[in-house]
Every structure is written in C-alpha cells, then in structure tokens.
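A selection of the complex's chains, in situ.
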Amino acid sequence: MGSRLLFRQARIGGPRNGRSWLSSFHHLSSRSLHSLPFATVNAEEISGSRPAEVENFVQGNWTKSKNSNEILDPLNGEPFIKVAEVDETEIQPFVESLSKCPKHGLHNPFKAPERYLLYGDISAKAAHMLAQPKVSDFFTRLIQRVAPKSYQQAFGEVYVTQKFLENFSGDQVRFLARSFGVPGNHLGQQSHGFRWPYGPVAIITPFNFPLEIPVLQLMGALYMGNKPVVKVDSKVSIVMEQMMRLLHHCGLPVEDVDFINSDGKTMNRLLLEANPRMTLFTGSSRVAEKLATDLKGQIKLEDAGFDWKVLGPDVQEVDYVAWVCDQDAYACSGQKCSAQSILFMHENWSKSSLISKMRNLAERRKLEDLTIGPVLTFTTGQMLDHMSSLLCIPGSKLLFGGEPLENHSIPHIYGALKPTAVYVPIDEILKEENFELVTREIFGPFQIVTEYKDDQLPKILDALERMHAHLTAAVVSNDPLFLQEVIGKTVNGTTYAGLRARTTGAPQNHW
Amino acid sequence: MGSRLLFRQARIGGPRNGRSWLSSFHHLSSRSLHSLPFATVNAEEISGSRPAEVENFVQGNWTKSKNSNEILDPLNGEPFIKVAEVDETEIQPFVESLSKCPKHGLHNPFKAPERYLLYGDISAKAAHMLAQPKVSDFFTRLIQRVAPKSYQQAFGEVYVTQKFLENFSGDQVRFLARSFGVPGNHLGQQSHGFRWPYGPVAIITPFNFPLEIPVLQLMGALYMGNKPVVKVDSKVSIVMEQMMRLLHHCGLPVEDVDFINSDGKTMNRLLLEANPRMTLFTGSSRVAEKLATDLKGQIKLEDAGFDWKVLGPDVQEVDYVAWVCDQDAYACSGQKCSAQSILFMHENWSKSSLISKMRNLAERRKLEDLTIGPVLTFTTGQMLDHMSSLLCIPGSKLLFGGEPLENHSIPHIYGALKPTAVYVPIDEILKEENFELVTREIFGPFQIVTEYKDDQLPKILDALERMHAHLTAAVVSNDPLFLQEVIGKTVNGTTYAGLRARTTGAPQNHW
C-alpha cells in the first residue's frame, strides 16, 4: 500500500517569516479566539474550573460516552480535560462503521477517482487554514497545554503538518496513485501495477506529537482510499479532536474517518472485532508486541529508538555542534522518538569546549518557557534511580544535571528532571553486564556521553551493531573517509551525516 | 534541464464548487475590484476612453518606453490598451539583466537550496490568491477582454494555473530537484545525477492562452533555478503583466524575472545579444524556423497541430460524443493548439444522429457569451477562401456554418466566422493534389469531416502517417482491438483513447 506516509517528528524552526503577505488582503474577524469557525475550545482558558470536553466521532456524528477520563494539567495537576472514553459495551458503532468499508477501499484507481482530487483540495484548504497566524497559534498553544514543550517546538509540529498538507495539494494525491505498465510478450498484453488501499485500517498514536503524528498518518491513509479509525493517547487527544473539526470544515467527508477515545483493552477488543486490514501503531514496544501477536502480523510498528551520534576526529564549529547536541538531546524534554540518547565523541572533541558549552546551554533551559518540562512516561524517581545505577559503573561520572526541577507544581505521576548527561567509559559500555543498562532508552532529558580514540573506532562500531532499535543516527564529520567507514558499517532508519548532522529534524520532505 | 514544465491548454470545467468553505472565515474587503492589492487595472472598465497601460519590468523595476503599441478591442475595434514596446535602442538593460545570471543558475542543488522552499511558498500563496473568487474573476474577465472566449473557457485557464501552482506547493519544488546515485566500481565511488538549470533563458508565448502558457512555462523555469525574460504577444500581454504583479505580491524576488513587450525583430536582437542558453518558443512555425536557425538549435519549440479524431465502429453515447466534438472543434473559437481539425468517422456514425447533433450545438454558439468570437490570426475572407477551395474537391459539401458572423463590430483585421464543418471524401483527401490543402491548419472555428468503412481503416492510418504536426489526437471507441490497431500505428504527442476521448483537455496533471 502507498497509504503509509509517516513522518515521525517535529521540525525545529523559527517562527515562519513572510506571513505578512496575507495581511493586506485577508483579515480574520476580531472576535475572540474560540471564534475560530471550527474550534470548540479556547486553548488559553482550559483549566480546572473551566474544563474542556473531548468527544468521539463515529458514523458521521460527534458522540459522548457513559464514562469519562479526567486528564490532569501536567503543569499543576488540576483535572482540566474530560475525555469521553468508550468502553467495551460501546464499541459496536465503531465496529459497524469500519466494517462498512470494503477491502478495495473508499476509492482506488478504478473506483471514485474524483476523490483523489477532493483530497488534494482538502489538503490545500487545511494547509491554508494552518498558515493563518490565529490558527497556528491556537494549535501551538493547545499542544503546549497537554504535551508541554517550548512554543518553538510546538509550533514546529503545526508547521510540519501545514507543509505536509501543502505537499499534497492540487493533483499531488492523484500522482501518488500513479501506476506503471510494461509491454507483455504478445500483442495486446500489458502488465500494469497499481497502488491499492487496504480498506478499513486503524491508527494508534502516542502522546509526544499530538498533532503531527496522527495528521500525517491519517491523511496518508485517506489519500490512498483507506477508511481509518484513529485513537490518540487520551492525555493529548484534544488536539486531534480539534483538528478533526478543522478537517471537516475544509471538506473532509464525515463518513471517511472515525475518532475514538478508549483505554488499550477496549481498543484491542475493537481491533479484534472490526478486524481492520492494517493497524499502524506508534508507541511503546511492550504494547506493540502484544498487538503483533493478537493481530497476526497485520500491523506496522513505528519504533522508538535509542539514537546515537558519533563525533568524528575533525573538530570544527564547536558552538554549532554544541547547540545541535543540546537540541537533539533536550528539546521536548527529550521526548522525541529521535532524541539523542548517546553521544560518542572522538577524544579531540573532549579536549575542546564542547561539554562545557553543552552544560551552559542545558542550564539555560527553564520551566517558564517550557524549554524543559514534565516527562509523561517516567517519574522523577525512576530517572534518578537509572542515573544512580549508571554512576555505579567504574569511571562513570555526572557531567551536568542530575537533579529534580525546582519550584514547580508538576504532578507526581509525571517526571521533572533537569537536563542530564552521564559519562560512561567506552570499555565499560561494551561489557556484557553493562550494555543493556547503558542502552536502555529513557524517554526524557537524559543522555549518555562517552569518548573514544582513533584506534577505538571498531569498538564504537561494535556497540552500534549490538543496539536493537535503529531509528535515527548522526555522524558528525566532514572527513569523507570517516563518514564512509561509519555509514558503511552501521544500520539505521535514517542516518544524518556531515558536520551539521543531527538526530532529530526529519522534516516533512523526508521520502 | 528539468525546467520545462509545459502544459499547453485550458481545461474545460464547470465553475469550481465548494468555494464557500472560505466564506465563514475570510472576507475580502468590500472595496471595488481594482482594490485587489496587486492589480493596476480594472478588467471591466478598460475601454477606448479609459485605456489601460502595460509596462515592462527589468532589473527590479517597472519601466515605460519611448513608443507604445495600441491594441484594438477585438469586439469593437476601439484602441483600448497601450503597450509600452521596447525598441532596439532600449534593449540594453534587458541584455545586462540576463547576462548577470551565470550558467549554473540562480540556484541549483549545490547553490542556494533554500530557494527551492521559497518557490514552494510563492506557489502556495499564488495558488491561494487565484482561488479567491474575486481574483479568479478578475483574471477570467481580463482574458475575455483580450482573447475573447466564453467565461467558462477563460476561467478554465485560471483554474489550471491555480492547480499547477498548488502542485508545486510546500516541498514539491525541492522534490523536482531530486537527484539519484548509483554505487561505483570501487569503495568511495558513487555516481550522482542532478538536475541543473540552464541559467539565463527566454520564454516567448502566443495570444491564445494569455495566462496559462506563460505562467506554467515561467514557473517551471524558475523552479529549477533559471532566470527568464518573458515576452507575451502584445495583444494579450496585459494579462501576464498583471500576473507578474500578483507574483511579486506573493514574494517573487524582483531580480528573478524580466518582462518585455516588443516586436519580433527587437526580440530577435535581444536574443542574439543576451544569448540565453535556452529559448522556449510557443507559436507559429514560421517564426519558429527562423529562430531555430538564428539560435543554432538552442531552442525548444511547442508545435501547433493539425489534430485528428477517429470515431471507431462502435456507436454509443451519441449525445456525449457530439458534445465533445463541438467543444474540441469550436471552444475558444477553435484557437487551441489542440483543437480538433479533422474528424474521421466510421460509417456507423454517419448513420447516427451525430452530425445533426453537432450542427445543433454549433448553432447555439453566439457572440454574446463569446462561445464564438473573433479569430485573431485569420481574417474572415481568408477562412472563406479556404472553404471555397475545399468545396471544389469532388464530393465535398458544407455540413454547417460557412458564413460570416452577423451583427458584430469585430474589426476587419480579425476574423468572424460561424462554426463550420466541411465534408471531404476520404479518397479525395488522400490524393496527392488535395492532401496538403485539406490538412492545412486553420486556427479558427473550422473542421474537416470525413467517413470510412471497415476496409478503409488502412487509408485512415495512411493519412495520419502523412500529416506533419502531431500534437494531440483522440481515438473514440471502447473496442480494445480497434484502439490497439489505431494507437499502435500512429504517433502523437498525446493520444486520448476511449469512448470519452477528446483532443483538447490536457490538464495540469499531465506528466
């Protein structure tokens, strides 16, 4: 299928320039923010006293449910969002809705091809909406409320989503459905290859990119003619709920997508009963393995990753490299799938001011502007325990961080840690008894740093070979022979190479 | 080069639906039409008493010239537009401007790659502007003023242009610059292929599609890093002049394109002095041949065509086929490059009501709504003389039309003819003495019709083989063996096949 157009993470970028081109021409009314024609909430005003509500969408209608799940404000612990969660007795409408879609999909090159154009149109309109300052600000702030990260980082999600939608404007959806043919053996014979949808599918997405991950996966699935049911982690599903309303406003047919809030057990039941032909799951590997078994392989998994960066022998542009390391490791409080988890630096870099510059940058991060913030899947205690275990390894030391955040009201179910780096000697990392501990992924502002000499490069390559999750990686060097050696002997989803390489930053242009 | 993204003609289509999505959200100010932030004219108000002026653009500035060319209103003969035409003494700024652009272009994959994104942005903005009802109406009406055709046909140009721009939104310009690589023979070797611009280029376009042809060619050239000078037929250059202003408004850097009005001699001189590395010429073959010689082959030519349609033995959907024939032959008063010039119909169709239905449709065309209008390159007399010559061929007859339009004030330099069809027997067409006469292209509302029996199909194929210009063609049949026979034994730029095939209608999705 061509329906999986997945892009995993936000693009860091300054606020977009040149938006003023519109100002002479369009103007939004001066009504208050929730006068956005699609929105049902006001991102700024959601609070314990004025909680927002999140509904489900099925068979063309927004619906409530018997029970609701109260989400705590990650910055002060107040219950501020009520999510209508469907339980096992309420899944029947979702099962029926999904079952209505045949295996050959809502459209394919031989059925309803005008829908390729319809989706080009929806994409252009939705992209244009997201380009409006008030709309992008609305989503940026809404993201910040539920998945605390800096304005710039949250805006990055909105920007990538907008660019993705622009990419599928006009005829571009139809071009996705491009087929090919080759002449056959005899007159009148030709073989043709077409892209076909799966039909009914399910999309399950995590908390860390509440807008970008579900929108990109959803639109990719829709473009090719699939009918998806979408479930986003309830902690953040308000963002996608509002985006669904924007998409309907831009012409998305209401029968094309269902949107469900539920716990994992209910979702599992739904998958077994409705039997979608493909499930696209992004999230923890524990859940992923269970789903893989239940669904007999009809699933695509988006891994997390223990992502590495290698700094080569050529030291240049230390300021820039320190800045990228800081961003890669600590932006979004380290909660990107592609966050830098381990840094291998050539000894030439240890002699430079790199580490001290990284420390300075880390110390500038603060809760006020959310350049550091709550960790949603690890508590403070869990992270400190992990650090302690690492510091028991001979030769290990704390480079910076290592303490809880101060003066905050982040609830205890979440983590609150200063950006942290722990040094572990390369020879210790490679020891059988340490390897698994050191390469355990902590989805928070936490990284391992180590150092190697020229003749230890094979050890680094050995370590990289032994790791399990291969999502992104970066080789920072301008030396073509070094690059070739490291790239040729490693394996990753995405490898960034060059002096300006980074682990995060896969933009919407990545395919 | 990848810079030639050419699409030749307008897409017929109903007014676009669903524009109301914007209405709840945006609203253009209520000021009068020429309050469009970029426009300097009001399409409705241009007249002999309030003539419009067209300027040149060079080295970042709009400029006037010593002389100007007065354009007559094609509907009433009043001089209504003054075009500032550059003469040979004034070309120096244009020569210098073009010469400033190096052969490696304004950008390429190794130079200023951020400009790929800039052009994605310009395209998205310009597409959105054209999607505004007031803007699309402005250009539709302006086109009608200078190249009279129905509102629907003129709107078609605007719509195709808008869709083309949507197609290159976001990252799509950068994707055009996609390169590829293959491993070399030895470690460290890889071969890469990149798309490179020509650098300085010239684009020369004709009267019949005043917006679509120059915009598509211009943007295609810009995307790949070329610096174009654009010259549009002065009779219609006001449309592109206004579009240049829209593009500047959407962020087009003023140094990137020059826009010139001049006669052919001056343009020739400019080409010889500035020596662009490629000239893209659309227009008459007489001029094309001269240019080809002068420019020593550094030119790409877009042909006109004597376009044919073959109706196969299976007669179905006569109403629909008659409607398509009428559109193909007479929309835009037959002044599309892809207009149907000759119709070969199987005798089964002659027994049907096809011809009488075509006559009825032709007779409904009227000057009031410009479904028929002035012919800009042939006078009425020239067309009637051609008809008389054809009617001298034994067995020929006038099927319908054949008379001047009535009650009009179209100036004598232009043609004014009712939609006309002349029947010539196939055996006569094939005769050496008649062939050239019959297959002479008349850029007006004029077509040849002939008939064949099953066993005469080889004669048809022979006739098609002997024609010179092969632009578009259509084979109307659902019989796979017939389609295979005709397609496999003919040659054309574009062949449309199937019962709903047409010669016109190449949309922006065509590549």
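Things worth noting here:
Just so it is clear, A and B label the chains in written order, and each chain counts residues from 1 on its own.
Keep in mind that, in the parts below, contacts are C-beta pairs under 8 Å (C-beta built on N, C-alpha and C of every residue); 3 or more make two chains touch, one makes a residue touch a chain.
All values derive from a computational prediction rather than experimental measurement.
Sequence-identical chains in the complete complex of this entry number 4, based on the file rather than the 2 shown.
FYI, only the chains that are shown with their structure count from here on.
In whole angstrom, the spacing between the mean C-alpha positions of chain A and chain B is 45. Against chain A, in their complex, chain B makes its touches with residues 18, 21-22, 24-28, 37, 120-121, 124-125, 127-129, 131, 163-167, 169-172, 174-175, 187-188, 249-251, 480-481, 484, 507-509.
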